[in-house]
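What follows is a set of notes on a single structure, which appears directly below.
A single protein chain has been removed from this complex, and every other one stays in its place.
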Amino acid sequence: MAEIELIGVSKAFKDGTLAVNDLNLFIPDGKILALVGPSGCGKTTALRMIAGLEDLTSGTIRIGSDVVNDLDPGARDIAMVFQNYALYPHMTAYQNMALSLRIRKVPKAEMHRRVHKAAEILRLEELLKKRPREMSGGQRQRVAMGRAIVREPKAFLMDEPLSNLDAKLRVQMRSEILRIQQELGTTTVYVTHDQTEAMTLGDQAAVMRLGVLQQVDTPQELYRNPANLFVAGFMGSPGMNMVEARLQRTDDDLVVEFGSHRLVVGEALKAADSVRAFVGRSVIVGIRPEHISDASVETSAPQGSRLRVPIELREEMGSEILLHFTVDAPPVLNEDIKEIHADKEPDVLEALEEQLESRRSVFVARVDPESRSRVGDMAELVVDTTRLYLFDPATGRALGTEARAAVHVTN
Amino acid sequence: MTKPRRRVLGRSRKREERSAYLFIAPWIAGFLLFWLAPMAISVVLSLMDWDLLSTPKWIGLQNYAELFFNDRTFWVSVGVTLKYIVLSVPLYLVTGLLLSLLLNLKIRGITVFRTILFIPSILSGVAVAVLWVAMLNPDTGAVNDVLRQIGISSPPRWLQDPSWAVPSIVLVGLWGIGGGAIIYLSGLQNIGAQLYEAARIDGAGAFQRFRFVTLPMLTPTLLFVLLTSLIDAFQVFDTAYVLGGSQGGVGDSLRFYLINLYNAGFVGGRFGYASAMAWILVLAAAAVILIIFRTSGRWVYYEYDPESER
Partner (left out) sequence: MSVATAKPRPDADGAGRNRAYPLATLIRRRGKRAVLKGAAYVILLALSAFVLLPVAWMLTAALKPDLVSVFTVTPQWLPTDHWDWVNFRRALFDTLPFARYTFNTLVIAGGNILGTLISCSLVAYGFARLRFRGSGPLFYVLIVTMLIPWQALMVPQFLMFFKIGWYGTILPLIAPAFGGTAFYIFLIRQYMRTIPRELDEAALVDGLNRWQIFWRIVLPLSTPVLTVCAVFTFIYNWNNLLGPLIYLNNDSQFTIPIGLANLVTRAGTPWNLLMAANLLSIIPPVVIYFVVQRKLIGGIASVGLKG
């Protein structure tokens, strides 16, 4: 078991583009770090460099006390779980798990003990004599985990290990992985494109975009206090509502104006220097869906936090309701947003483009199931303006982050 | 082309490279010993007069000059080979295709027929020739027996008739046409069913479907079969050797190019002369292949580029 450190790690492809650009990461011993981002963000390349499957163009990788830059994967004392499991098709589950021990000339009895222990942990004792093709996807996944466990390595490296499973199994295996990781206390780097997985699995999560690390923090912090527009937009589902607005001073208040709507910025944010610098300029306003509620339920809200908007779609989720409504201001569609939606949701981008043309944005509110707002209604919604997010439209940098940190402490 | 940028390889890449050269070492050695060295020797040899025992004598292009201007049997062998190519290649191409269409029918027991018809193509040229030399015996062979039974009173004398010798070999080759048909068959089975369905919906009849779907989609296979059967036709030896001996059969009627080459070198001991003949064969074959490749773009349709992966 060991800590892992990446110092200024870069990877350039043949054409000169940087797949990973000056990556610095530190994973403390026994912790699990989720490396998350859309496809092409360099997360897998980073993982493969830690594994030794890709050479570094520059930088240093340390596992425990050893700099491993020039070590072969087998010499790094790490184990990897691959996206498609990469089980040896001609070997039984037992042989798959035992191979690395055989290569290392671990005594037979010890090998036997370790394989059976791993099988016990993973509840796959009865599979040991089967070959991969006789197993289900979930079983293969377990064997792949078992192959990593028997090594008792310094670290686990997992490359989207659950993405080939169906949704239900994925949730189940996710908690399984978490349980095993905590039981063994093995330092783990977990690559995923799924922010939910990153949120639930990581002690920490690192968000990457186009080879550049955006932010590392606990999942909660990433969600509550994103460093920039990209992280804010990437974390959370449904995603943060965003719209371009003007930041204005009226009397004692700071307000953001977009379309026919005005929201009064909360006290803490108002006090932040980085926010004040933008008075009279345009900013991007972000509102998490759960920070919008139905005024008919939340009756005490002041005027500066209300939105009168037409409801477009009502999704009953049981414990909550998702209200989709339109705002008469164009949506944000910059490179960050495009990058977030590029790989998995091309239709989202199309919808955004359409909205941009008609200069209106669709927002989502996650409201109390008591809400009686119907499609077609003009509904009165209330925004928790202490939880507004503001971003610099030019750089995407979050404004007033210092203030929000304070809010979250007092909460 | 990648930029001529030279980057120092990582240590693990260097190790990978070292083991790579170890893995391909057998072929490198084999290539140098059994291809490159013989080719170099062969070029030099073709400019020499050497019978293996006496000292080799440098004679420049004399071997080539003699072949072209002063060797009747050389031109006989060229003629026999060309006659064979002209008779066999188009015939095999068409009959193989027709047979494959037949074997592609989805009817009961078709795999049995496929198996039976493929058998001759795995037999040795010698075994087939031995069989047919007996079958084609003009007086006592089974072929002429059958022909006489059906009323042909004076059937061809086959291998003993110089004008029938080459056609005989072509007919013997027809016995093994199943081998070529199997290759067409795999080509046929790779044509997507939707193409036929689309053609059907467009109102194409059976012949039109063949003309506008099967044939164009099969052109890569046709090219492959054309090339391999041409290369094979340049190199006829076993059958001709058994049916006509090393002296080229009755009246040189079976003096194929390779028979003549073998005769000059390994029977006559003129190794320089044989080398010159080998080079002419290689150049002629290369020219034909090149011409076919160059013109193939006009009639070969690829659904996708099979080489794009590398």
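The first chain written gets the first letter, and so on, giving A and B; residue counts start at 1 in each chain.
In the analysis below, a residue touches a chain if its C-beta (ideal position, glycine included) is under 8 Å from a C-beta of that chain, and two chains touch if they have at least 3 such contacts.
As the structure is a computational prediction, the values presented were derived from the model and not from experiment.
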item: Option from A:8, A:28 or A:74 whose C-beta touches the chain left out; value: A:74
item: Touch with the omitted chain, as defined above, among B:199, B:213 or B:261; value: B:261
item: Sites on chain A contacted by the missing partner chain, in the whole complex; value: 51-53, 72-75, 78-80, 82-84, 86-90, 99-100, 103-104, 147, 151, 157
item: Positions on chain B where the hidden chain makes contact; value: 13, 16-17, 19-31, 33-35, 37-39, 41-42, 45, 52, 99, 102, 105, 107, 110, 113, 115-120, 122-127, 129-135, 137, 139-142, 145, 175, 178, 182-187, 189-190, 220-221, 223-225, 227-228, 231, 234-235, 237-238, 241-242, 245, 258, 261-262, 265-266, 271, 274-275, 278-279, 281-282, 285-286, 289, 306, 309-310
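Quick note on the criterion: only the chains that are shown with their structure count from here on.
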item: Chain B residues touching chain A - in the complex, by the definition given at the top; value: 2, 9-13, 15
item: List of chain A residues in touch with chain B within their complex; value: 14, 52, 55-56, 69-72
